[in-house]
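One protein chain omitted, others in place.
A and B are the chain letters, set down in written order, and residue numbers restart from 1 in every chain.
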Amino acid sequence: MSLSETLLPVAVLLPLGAATLMLALAHWLPPRLPKIVAIFVALAVCAICLGLAHASLDGPVRHWFGGWTPDAAHRPGVVLGIGFQADPASAALAAFCGLMFSASFVFAWGYFDTEHAHFHVLMLLFLAAMVGFCLTRDLFNLFVWFELMSIAAFALTAYPLGRSALEGAFTFTVTNALASFLMLAGTGLLYARTGTFDFATMGEAVARTGSDPVLTGGFVLVAAALLTKAAILPFHLWLADAHAVAPSPVSVIFSGAMVSLGLFGLAKLVAQVFSGSADVTGLVHGLLHGLGLATALVAGVMAFAQRHLKRLLAFSTISHLGIMLTALSAGTDTATAGLLLYILGHGLTKGALFMVAGTLLSLRQSADEIVLYGQGRGLWAPALAMIGGGLLLGGLPLGLMHGATGLIERSASAPAQAITTLATALTGAAILRAAARIFLRASGVPGPELLAPTEREHEKPDRPVWLMAFPALALVALALVPPGAALPFLGAATARLHDPSAPPLALPEGGSVNLVPLGLTAALFALALLRRRALHRPARAVTRAERAGFRALQALHSGLVGDYVTWMAVGLALFALASAL
Amino acid sequence: MSTLSPGALPISALPWLVAAWLFAVGLYGIVTSRHCVHLVGCLTVCQSATYVLLLGLGYVREAGPPVFYDHPPGTPAVDPVVQALVLTDIVVGAAVTALLLAIAIQVQRRRGTLDPQALRPLRPPPPSAE
């Protein structure tokens, strides 16, 4: 075995080993040791995966656990064991997870002083699950890592033990546990028809079978689970609650990496398993495209109408996930390349923004932009990170996200482009509005955000501000890297996501600088800050109508677990309708 | 292709319909639940649908268990892979239930109620000053 083949399972086994060792010795370890170990393990995972991404440029790196290679059974189409496979995209995404975890660990330094190593044990298991999710090529193994990821996430959400945290964690657990049952049932259906779990072998079987309700049904169930994780309308309702109430270092991971992994898993399945099924590709191009646009728009509007900073960021995450889903459903190579780049750019930016929210929760004891009015004076580093992040999300023509948007829009229709641009501008303007209120004492009478739910809470104070600001600024700086340098790698990654032996793709160099999103962001931002008290009768009528609309939208995001589960069933019904038509 | 008339349903489709029915009943329970612990119970009903489905998919008519202790290897046996999957499924269920019940205990302490209709993360906004 070559070195990279040996290192492939280490990327998962290292964090698992570190976590179990720390748990076994939790009672006797000095309190500082787990924090240091966790940072180094995350960095090591990042380095290993970067090495794998580099090595896989010469062809996919594979590792068959227990030596059960596909020919061990000497029967065609029967794969006895489980394989890991690193292609450039999967390995790079796993490395990205390692990077986000190390940043989050630095940010969380001093947050969890009292507990034994528990926080770091859970986080390392979480990391291992995400890396395994990226690297596996076995459907049931994918489910195992998906579920480990979920359970670690449930526990971490409830960690602060506050009232909202517990209730958010309860909703999160119920909805995502249901999603995992759907995924398991889907996996069972696909196994019953294809007789295998291995992506490549299953892909061959799917291409042989052709049109078949069992295959479509299996895909729908697995896709519903992944879309629940990726928070796509109408499966998205849990996210805003969970991300808003989880501890900030955990929200960084949730929004930065976990949710977009759901979409990445879906993209990988569509490319490697279902590319031969016309029914499934029809669903992807049709229904998923529509759901992506709806998600982008609805969540963008919701983000604009929030006052609780973390909830605002959570809705912005949902909105950007919708944009990513439109890229996924377009199905062209440039759009897929755009999707991969967008995951990185958005993850870095959103991670930094959640760190700013955490900094405010720690130093100013609130995350409510109206309560925090003018309280951010003197915190120049978080202000810089927040304004930078807001501009990046709002379409600043620099950095990874702008490059990704350029790639995605090459294959998007004009109405779709209009919707994604509007969604981008809404989220960007919402973040900039909050930043202006908090750090610059900009005024403006609150609009619909005044009605949004909020919470009085805080996070552990007396942590050094530079230790919280440094990772946030570093992530924003990384998101500002010019995308041109990454294009050759991205071309290879996109081509090999579909076919491991494909030649690298030549991606178009950065197109024209598109200032429309930024302009729209600025307009919405100005609209929010120039708002004055409605004194005249027509102005009052407008305000009243606006409030009624937003109130209806807020009522849909009720926070009740029964509502959320009902909407999940409606989502499944949408799939059933779309595949019957 | 079989027809969809209910009278002509082959008996061999019954296990899958039972699984679907269990899942639907579980969903009904979750949606109408007025107590979190009851809700967790309904969640496990949904989960048992996956047990039925998976074990049904692996069943072979007139075959024994996939354990060759009393009968020699080579005797017909059901699919061991789905049984292994169900074992994983059971562990998932145990893990999720343990976590949910622990959360429920804490919710009861903090809120004094376990009615899902009353539990909303992030409270409604304070009365506006306008």
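Keep in mind that, in the parts below, contacts are C-beta pairs under 8 Å (C-beta built on N, C-alpha and C of every residue); 3 or more make two chains touch, one makes a residue touch a chain.
In the analysis below, contacts and distances are computed from a predicted model.
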item: Chain not present in the shown complex, as UniProt names it (candidates "MnhB domain-containing protein", "Peptide/nickel transport system permease protein", "ABC transporter ATP-binding protein" or "Fumarate reductase/succinate dehydrogenase flavoprotein subunit"); value: "MnhB domain-containing protein"
item: Options A:Gly59, A:Pro213, A:Pro503 or A:Gly549, residue touching the unrepresented chain; value: A:Pro213
item: Options A:Ala53, A:Ala86, A:Leu99 or A:Ala152, residue touching the unrepresented chain; value: A:Ala152
item: Touching residues on chain B - with respect to the absent chain; value: 1-2, 4, 9-17, 20, 24, 27-28, 31-32, 56-61, 65-69, 73-74, 77-84, 87-88, 91-92, 94-96, 98-99, 101-103, 105-106, 109-110, 117
item: Where the unshown chain meets chain A, residue by residue; value: 1, 6, 9-10, 13, 16-17, 19-28, 63-68, 73, 75, 77-82, 114-116, 118, 121-122, 125, 128-129, 132, 140-141, 144-145, 147-148, 151-152, 154-156, 158-159, 161-163, 189, 191-196, 212-214, 217, 455-458, 555, 558, 560, 562-563, 566, 569-570, 572-573, 576-577, 579-580
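Definition applied: only the chains that are shown with their structure count from here on.
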item: Whole-Å gap separating chain A and chain B, where each centre is the average of the chain's CA atoms; value: 27
item: Residues of chain A that touch chain B when the two form their complex; value: 140, 144, 147, 151, 154-155, 158, 161, 163-171, 173-174, 177-178, 180-181, 184-185, 187-189, 191-192, 241, 244-245, 307-308, 311, 450-455, 558-562, 565-566, 569
item: Complex contact set, residues of chain B against chain A; value: 19, 23, 27, 30-33, 36, 39, 43, 46-47, 49-50, 53-54, 57, 81-82, 85, 88-89, 92, 95-96, 99-100, 103-104, 106-107, 110-111, 116-117, 119-126, 128, 130
